[in-house]
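Omission of a single protein chain aside, the complex is shown with its protein chains in their original locations.
Chain lettering (A and B) follows the sequence in which the chains are written, and residue indices restart at 1 in each chain.
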Amino acid sequence: MTSLSGRTAVAGIGATEFSKDSGRSELQLAAEAVLAALDDAGLAPSDVDGLVTFTQDANTEIAVARETGIGDLSFFSRVNYGGGAACGTVLHAAMAVATGVADTVVCYRAFNERSGRRFGQPNTGIGGEPSSQGLEMSWHAPYGLLTPAAWVAMFARRYMHRYGATSEDFGRVAVAMRRHASTNPAAWFHGRPITLEEHQASRWIVEPLHLLDCCQESDGGVALVVTSAERARDLRRPPVVVLAAAQGSGAGQMMMTSYYRDDMTGLPEMGVVGRRLWEMSGLGPADVRTAILYDHFTPFVLTQLEELGFCGRGEAPDLVREGGLEIGGRLPVNPHGGQLGEAYIHGMNGIAEAVRQLRGTAANQLDDVENVLVTAGTGVPTSGLVLSRDR
Amino acid sequence: MSEVVVGSALPTLVIDLTPTFVISTALATRDFTPVHHDTAVARAQGSADIFLNILTTMGLVERYVTDWTGPEAELRGIKVRLGVPAYAGDTLTFSGTVAEASGGEVTVEVTGAVSLGAHATATVRLALPEAA
């Protein structure tokens, strides 16, 4: 069996501006992002024969194809589980390209998550359908446990209890992300860093999470062009190779509420992704220059550091306290400012940042970037990537 | 008619309370109160439906007992304690027991029940000239 490793590459990235009110439809955002990514790659819509998006995306592949002038499609696919889909779209695209099902696949995600339907607002109908997910939600929603912040807070409280982590430890993640964003012109919070005191003083959303533990809500779209590594070498930009790609779900998995497993302080699904990524890439935690960790809520950044092997169990608060996530730290995390600082585009903007870091074109460019690890949504079945410079 | 013995039961009478029955008896007793013929009005006043009027309840108790005695009975009086309403669509079931019988004077205890409970609890006094 041949490995997927190294056979495909991200050849183009594109995005709309990130805002709180895009002033246009989600389909328009998707089309703009797709066209921008194709332009970045030096490809035309007619070169595209595959499209992948999130199950949650409101723009069908065929609608995006119509708007952008993409003709025939031989591959289209959707990846489930909210933000857990982000890196999974690249995995699906890479599999399609590596197997010859498609030549050029565009992955996209676009929404008006701030000006349209806001994920942070209670959705009282969430448990209303006796689908398996509706039934799963029904053990929590009637109790008012129905916002992402609340679901994550439940894990965070147990983590604090188990390891003695504090709200300041979560706050330090937010401070680092906002510092990175402050020097990234594309970030919503460009020029607006925060202090730990401001974090601590921000209002409670769901204890133990303050407002500044929660990522922003954004309007915008991001698209990525995936093609074979070989073909990418002939295109406009230096290829960013998909060295490893994986999806993961753990035993006893639920959507955001996996409270019934033995331990509530880890993210076993991210452990699955991490093991697969290290195995496929032949790399280890010491080999990545920077990690793009999904940061919709600060506590799960700590958990991911542990699940992916960047530190031991319960040691992430120490890593954060010593400034490990800062640009000059042991493992710079989210140099673009992450979803806390740049924008919340369901993790897709993080993949684009990894590509920029490997191309050497990032706003907060790190030196000697050879490999970047990227993760997708936490608390849900998720996915990850190791992207590398072409060798 | 069966022998008049204290404690003996009357055969039951079941009346289907169709809307037609409720309305035609209300009009035959010259009771034009809307709750006995106008469903919308009845419901607006908090009732489940149109319902039997009291004059009809009295008439039905009489019919129930005289169906049993035969036409020769002389009714002396009917005392009714009123209970739950008898709504259209329900069924009114009469049952009765001979409570007293002496010298041709007979007292019958009657219950008219609907699905909600007792609609009427009645004591009927009558004279049976031929009863010993």
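The rule is short, and it goes like this: a contact is a pair of C-beta atoms (placed from the backbone, for glycine too) under 8 Å apart; a residue touches a chain by one contact, two chains touch by 3 or more.
What we mean here is this: contacts and distances are computed from a predicted model.
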Undepicted complex member, UniProt protein name, chosen from "D,D-dipeptide ABC transporter permease", "DNA-binding protein", "Heme exporter protein B" or "Translocation-enhancing protein TepA": "DNA-binding protein"
Listed residues A:98, A:146, A:325 or A:387, member touching the removed chain: A:146
Which of B:19, B:83 or B:104 contacts the chain that the document leaves out: B:83
Where the unshown chain meets subunit B, residue by residue: 15, 21, 24-25, 27-33, 35-36, 45-48, 51, 53-63, 66-67, 71, 74-85, 116-117, 119
Sites on subunit A contacted by the missing partner chain, in the whole complex: 120-122, 124, 127-131, 134-147, 150, 153-155, 157-158, 161, 203-208, 211, 257, 259-260, 264
